[in-house]
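Removed from the display is one protein chain of the complex; every other protein chain stays in position.
This part shows subunit A:
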Amino acid sequence: MYTLTPRCHLPPLRRSPPPCQVASTTTTTSPAPVPVPSSLSAVPPRADPDELRSTWPQRAWTLAGTAAILSSLSTSASLVAAGSGGSPAEPLAAALAAYSLADLATGVYHWFVDNYGDADTPVFGLQIAAFQGHHRYPSTITRREPCNNLHALARAAALALAPTDAALSAAGCPAAAHAFVGAFAACVVLSQQFHAWAHEKRRRLPPGVEALQGAGVLVSRAMHAAHHRQPYNTNYCIVSGMWNGVLDRYRVFEALEMVVYFRTGIRPRSWDETDASWTEVTGAEHAAAGDDGLLQTASINSSD
């Protein structure tokens, strides 16, 4: 009676209807081709819908990262409960400090990958390509399944946090130290979820998230939208965004960029006219390009 269409055969979910094409003075029977930049190989195409789903390796890494974080936090809690970790106020204060520092750390990292290097850069190449793809298609992040979105950061947490926590235990550090590293890792991993919520439409947000965004606990949609506007050189932090005001008001990143420029001669991307390969694809370009985004995507979310 009814046939189920496999999900991979469905057209990508459109968040809004494509805008009307600008009227052209020439009559053509087919839409004019989108001007292709000469650096097409460097331009990330729209992600294949299959690439937005979580894979088992991604789920495994997300679980591993979560386990490392929970282990760290529970170590802190058990130290407090055992009476050897001092008062609970210290770990709580440490967790708050970690939450604040994580916001700053995400800002610095985000500034770095947005402005320097490219897909061929050692170590950071995949991340830079992923951020480039995100700037081209900002809403794609809202369609990623959770483990697909978080697995890369969760993997970093699993690999870095576990030995750190073990070292802290071996050194007999207090509960506050475990709480700090656990909370820091949690905020960094979850920053990608907060980032996704900052791109999501209000009506699709889980209950309570909008209130947290409004209260400044999570980075707000308005604040992060400012980052996605030319020249893409503000509002880099994506946990709570609490550091964005200070960093932008005092032009901290501009100062860093000047220092890097005078030391190395390397210009940050935000100083120049935005390259096509980093510019957001608008609805008109989507419509003209059709659904041809079925090519390989350079993404940190490629499965291992």
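One rule holds in what follows: a contact is a pair of C-beta atoms (placed from the backbone, for glycine too) under 8 Å apart; a residue touches a chain by one contact, two chains touch by 3 or more; residues count from 1.
Keep in mind that, in the parts below, contacts and distances are computed from a predicted model.
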_I want to check something: the complex is missing a chain, and I'd like its UniProt protein name from "Blast:Cell cycle control protein 50A", "GPI transamidase component PIG-S", "thioredoxin-dependent peroxiredoxin" or "SCO2 protein"._
"thioredoxin-dependent peroxiredoxin"
_For a quick check of understanding: of A:49, A:65, A:117 or A:133, which residue touches the chain that isn't displayed?_
A:117
*For the chain left off this view, which of A:70, A:89, A:166 or A:266 is in contact with it?*
A:266
_List every residue of subunit A that touches the chain not included in the displayed model._
35, 37-39, 42, 116-118, 120, 230-231, 250-251, 254-255, 258-259, 261-267, 269, 271-277
